[in-house]
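Complex shown without one protein chain; remaining protein chains in place.
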């Protein structure tokens, strides 16, 4: 991790500039947030800036990766559970896997425990993680980044998982101070590990404040020198939620099922609600942004043309969700 | 970890009963607290109850293990840094290693990183931990619980450390509620891992309260069902400190150098300040307890006879401390 | 199904809870006969006591009512893999006669007919919880002779397969369907009908199971829900529906 051997300080940037500077075609991009603080605003800016060939890493792809996949940004997905929580399928993810639309999508599939361990190893500067898992399952055969090794003391077999080392991790947090130190509260998920495992990191926040304190008992602080860019993006986790700021828009998660099921409906929705929105705020999930700055849109987002792909039959609903 | 497969609830016990029930001759005992919240009161009760043949595990043995070793409780020490912080040597530890007084002391020696990883593996139910460490040092040769294994992906060599799985872990915390849930605040050290890695655990606390909240931003909560016994022992970390309750008695740490340097001085001090004190409080490090209950002393602590050992020359001071 | 599952939980259980039926069952148990039950959601909340049923495992209701919240890596390492959970709940898109679960693909992995969400926490829940309860609709597309993909290991090929792999836990011990309760045979570990819900026939169960299903030597009739159970469950669901309205 020699890139981190000199201290850096986070720069406070616009969303447009942060994505332009730190997310490039072909990058391995992790956007984390375990049901909470999902970085929708940043993901939308990646879509607007038309990044291509990304390897997307995320435990629960959720709607944001459904959108990135459907808009043709992804070459590969590294994940552990790809459903719409409490609702059902992610139709764009399914369409890419089942029918290669708009591109074929390579999969690297783990369990949650394996993903969490791989991020932990990356954060800890280890080349791999070990866990008691995968044994007896077909996941072990489907993923070349899972091997079996022996405990040198007892001979017991354990799984070894190659460490996650994203090119860039993007997360959303509640607050940053003006020095760029970041605060996450509530369900903290795997965001600290995802940021520390990555070469670069971008953090969108609800607000930039003078003083991070007082923090609640369940909080994570990322020092400024572990972050490259901080972006003020109020509402940037919607339609997921930000503990202490706004609630999860459960109705939108339910509505997404119908929007994403059909390619044209999906493209029309993305065009209306993402491509035409400005890049400086995140409150664009359920309607036109009220606070975005249209002036910031132009340079990075050439408007309009939708990703191309062969026509395909509507995918069928599935009972394969788990609670 | 099948012993943990049914939920238990912590029992709120006297210190005498907790040590009598959960610490037995020959046990592997971890007492943790990284400079903060060192469980002196509980350690003194182990001395009073004359446990023998213990394997003592602790990153920084500190004065409490100097006392346990000098009083003949230990057969083996598993550790990473055995000095008196900011002062110099632990003379009882040195006398045991250099002259076998009062017993020879087997050593299993790690680095801090290795100790922390071994506790983490124990807490996580893994048989071993991996880290980038030990390579090139003589520590790797001195410790049979360190091996070198290869990353199955790159072939890189990493150290494997056998997991710590103490028979019993003892810690001191600020508070517990009446259900036995435990709160640690401030420098949280490795106590959570040490408790979760152990088969049994005893937690002494400054106070038992109705409601644990509000907790500060740096806090650890151990649910009641991960703890066997909770003991109210105000002052139980003295002469170390309890964040929010009392400060470190730096003068006592300095004074300990002279007390512990000589065997007779040490034994006289222990007799006066530990063996003659009651088992129900912890404020016995610098003088007679003001709150102990003499009635609780009798059954478990037969007073007086000091550990026997051959006479030996006074040990020499050393410059071998590191900051 | 929720009521039947709830009855098999006690105050001494530490449950790893998923959203949907498992969450309803655990909270029903907590609000009826198992007030001391410990609920853990994989998002990191320990000892959560939600008053409404969460739609997702990361709902703020869980964090706000929990004793404490830990990170996701810690949850899977220290709490699940650490062997601290007595009961885990799983759902299944396919379930075979030895309790192996598929939630990954229908059809071949490389060219799936239907791509399902995948494993999530399930593979390690199936391995590390003291026992596993499976809740599934009794449908021949679910109860198949052989799953297309083993996402979560149940009893493998049956018999002592778990022991041979070194697993110390019991695996699936109870399958709750809309028709009956099934349990693994003590020797062969084949899922066997143990209790039939009121008004359901053996023929109906056999017809909706994808293998020649066996019945235990003594099959019970599942007791119907009590008025109290139904009332608590309705209350919980009513509060939850109100709570999930967009705000």
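Going by the order they are written in, the chains are A, B and C; count residues from 1 in each one.
Note that a residue touches a chain if its C-beta (ideal position, glycine included) is under 8 Å from a C-beta of that chain, and two chains touch if they have at least 3 such contacts.
Since we're looking at a predicted model, the values are computed, not measured.
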| item | value |
| --- | --- |
| Touched by the hidden chain, restricted to displayed chains | A, B |
| Hidden-chain contact residue, picked from the options B:53, B:152 or B:217 | B:217 |
| Residue in contact with the excluded chain [from B:27, B:45 or B:109] | B:109 |
| Option from B:39, B:70, B:83 or B:236 whose C-beta touches the chain left out | B:83 |
| Residue in contact with the excluded chain [from B:36, B:175 or B:261] | B:36 |
| Missing-partner contacts on subunit B, residue numbers | 34-36, 59-60, 79-83, 85-86, 89-90, 93-94, 97-98, 109-113, 116-117, 119-120, 131-139, 142, 156-157, 186-190, 192-193, 217-218, 220, 241, 243, 247-253, 316, 318-323 |
| Residues from subunit A at the interface with the omitted partner, ascending | 1-2, 4-7, 120, 123-126, 181, 192-193, 196, 220-221, 223, 225-226 |
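Convention: only the chains that are shown with their structure count from here on.
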| item | value |
| --- | --- |
| CA centroid of subunit A to CA centroid of subunit C, Å | 28 |
| Centre distance in Å when subunit B and subunit C are each reduced to the mean of their C-alpha atoms | 41 |
| Of all residues in subunit A, the ones touching two or more other chains | 131-132, 156, 217 |
| Shared interface positions of subunit C, touching two or more other chains | 68, 77, 81, 128 |
